[in-house]
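Have a look at this one before I ask anything.
One protein chain is absent from this view; the other protein chains keep their places.
On to subunit A.
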């Protein structure tokens, strides 16, 4: 079953282990894998100047950072899997963006994209992640949930708690570039590992191509089912190809741990429950992630990770922890206070409507989560959310009693070494 992959990928797995240990030496090694490369560059008929995209009306991170010089330097390069710069930036060229909302405008087709196109991705990462410099800084990973304190919120205010992240399987291309075979292999590797989860994590996989009508209805009712992407940000990057082949949803019997397979990333991992016990949600999150990692490692696989970028995901905005920890919280008074946005900013939090990104809040109930992804660990970010939400609830209580609230001082960001 995995035989063709074992041959192809055995050396990839060795390299993967090396990259955990090594540093720049590994990066160089990754770029010289003769057995897969058709050559270090793609030859082109037109000069870079004739191919350079028209970005005059664009407002996204790619458009802000892609100079003609950088384009010229990178346009003929290709990753060992055959992914090119034009492919990586296509979504940003096709989606000029919005004056108020700055999208990233670029994706990675594989792990190597972050190396081969570093001249463009590093400044984008720096811009998107508040000055994090991938050329000099290291990203901390910490999945020890015991370190979280005060992680239980007042259930009168917090309706639900949730932590999500993504994980990519090293050696297989990412959703913008993966072939049908690779996508099916991602599904096999992950479903196989999930079948080994026990006790409160024991669960079941529902393939999008094979689920029954009843199963589908139940998943919709539980708000678990994801659908074919319609956002042009995703479709222009090629992530909806071959839908619904090799896509599916796994969840545990208790419906508190959920995994999406082959949507925008190889996997999206979600821990959630009603009420305000964020600590427990995070404990389950960490336990589940570590278990899955152990199970795939038993079969010779591992997650994409390195010490400068943390966990490697499709969108540069999700590098580092890829973590969004959030709550649905009732803040009817605070949300009407003109200082609300400033308070959120200083606490390094963002608000969304209860339908998720790009939705509006309903009845004073907001989705509040961490802004940052890269440069701080999972524990640090979850603690930030815990502290921040506790503060917001205190403000709401004060306003209920007619007392005044204070805008907290801005939180210090990651240590810029």
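Please note the rule applied: a residue touches a chain if its C-beta (ideal position, glycine included) is under 8 Å from a C-beta of that chain, and two chains touch if they have at least 3 such contacts; residues count from 1.
Please note the rule applied: contacts and distances are computed from a predicted model.
Look at the chain that isn't drawn here: its UniProt entry, checked against "creatine kinase", "AP-3 complex subunit beta-1 isoform X5", "Trafficking protein particle complex subunit BET3" or "Ethylene receptor", names it "creatine kinase". For the options A:62, A:145, A:240 or A:385, the residue in contact with the chain missing from this view is A:240. Hidden from this view is one chain, which touches subunit A at 4-5, 8, 36-39, 42-47, 50-54, 57, 75, 78, 80-84, 86-87, 90, 93-94, 177, 179-182, 184-185, 209, 235-236, 238, 240-243, 245.
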